[in-house]
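Each remark here refers to the structure printed beneath this line.
Here the complex is missing a single protein chain, while all its other protein chains stay put.
Presenting chain A:
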Amino acid sequence: MSGVELTQAEKRTFDRTQRKARRTALLFVAPLLLFIVVSFVLPIGTMLFRSVYHPAVAELIPATLQKLKAWDETSNTIPEPDALQVFAGELKTLVENKTFGKLAEEINRSSPGASSLIKSTARKMSRLDDAELQSKGDQALLDAGKQWSNPNLWRSIKKAGNVFTGAYYLTAVDMERNGEGRVVSRKTQIYTDLYVKSLKIALYITLLTGLIGFPLAYYLANAPERTANVLMVFVLLPFWTSLLVRTTAWMALLQTNGVINSVLQSLHIISEPLELLYTQFSTIIAMTHILLPFMILPLYSVMKGIDPSYFRAALSLGAKPIPAFMRIYLPMTTPGFSAGALLVFIISIGYYITPALVGGVDGQMISNLIAFHMQSSNNWELAAALGSLLLVLILAMYWLYDRLVGVSNLKLG
């Protein structure tokens, strides 16, 4: 037992002041926490949820789905007549509520062509009275279109009725579940290739910014202060300029009759204009330019902190300049380089505006297809699944990076 021991009362006072201090501290960070929750955690959570939660069809035709439970979809038959009758009845209700289009849209997603069939059938069912629907609803349904005798359509309906589904994730990796429920690859192959391509483009950009940024940062860090400050403005000025302005500038430079082609042609280096805009090349070059400051700034701040005497000491101890640079100086810049690389890589893999404007078809990245499903095809669930996969991919890269380099090695400024 050591000499000094707190009394119960003293301990309580101490705890109380501690609690109070913690509450005050929490109060200070509360706005930030709230901001993070509202602007970051909630949207991402909603996105993750949206990619698997899909109640639309289950809400539209609950009784039919109940009946379909008994139907064995692996058999090559259509559901029992009473299930068909229930479905015909529900279609009539959907017409009355004007929600049959929603059902048509949902089923059409897995059975292209079903949209017009469901809409026209629903209109036909709405003309029958309830007694007719109950007795002859199944026949009326089968008469409305020969597609209704196809078990595949019923499989789609049953599948779309699942409230929780992994189907969008399967689509996002170019797979699907076939009639027997086995996972097979889809006929249309888009997304996996595009993920790989996006990774590749991001990697090229990271390497390019490193190659261009390293010598420049080195020069900035070692130049006299006056020169360094002036040059720094040249790094920061584009950084402060709007992204769109810089992208548009690249369009003006790269287009068929743009600055670069005109100059090369007037110098008679080329006779036909080069195809520069709307290619992967233009995506990479424009994004390298735009992301360069993210590489230079961390590198510069780290290099600024490296004591030049280490390098001099190595030289004076007899090391040749190049090995001395490689073994003494370079390792010390790693924190800056890895921070810059991580920033550039993560930002570029989710980039969207620049590829959309200058990339054409060739220079598209996965984010452009996510935007496509948000804006054009209206398939928000698939967009959410693609987005979630992108998030996982970035987290995986981060983990890999942590294993290889170590995150504690980061230095941002």
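The criterion applied here is as follows: a residue touches a chain if its C-beta (ideal position, glycine included) is under 8 Å from a C-beta of that chain, and two chains touch if they have at least 3 such contacts; residues count from 1.
As a working rule, contacts and distances are computed from a predicted model.
Chosen from "Spermidine/putrescine-binding periplasmic protein", "DsrB1", "Protein translocase subunit SecD" or "Aminomethyltransferase", the protein name that UniProt gives for the omitted chain reads "Spermidine/putrescine-binding periplasmic protein". Considering A:Thr247, A:Gln364 or A:Ser388, the position touching the chain not shown turns out to be A:Gln364 (whole complex). When the omitted chain is restored, the residue from A:Ser115, A:Asn162 or A:Thr334 that touches it is A:Ser115. When the whole complex is considered, the residue among A:Gly101, A:Gly145 or A:Pro238 that touches the unshown chain is A:Gly101. Interface note: of A:Gln255, A:Ser348 or A:Ser367, the residue touching the hidden chain in the full complex is A:Gln255.
Against the chain not shown here, chain A presents residues 98-102, 104-105, 108-109, 112-116, 119, 188-190, 193-194, 255-257, 278, 356, 360-361, 364, 369, 372, 374-379.
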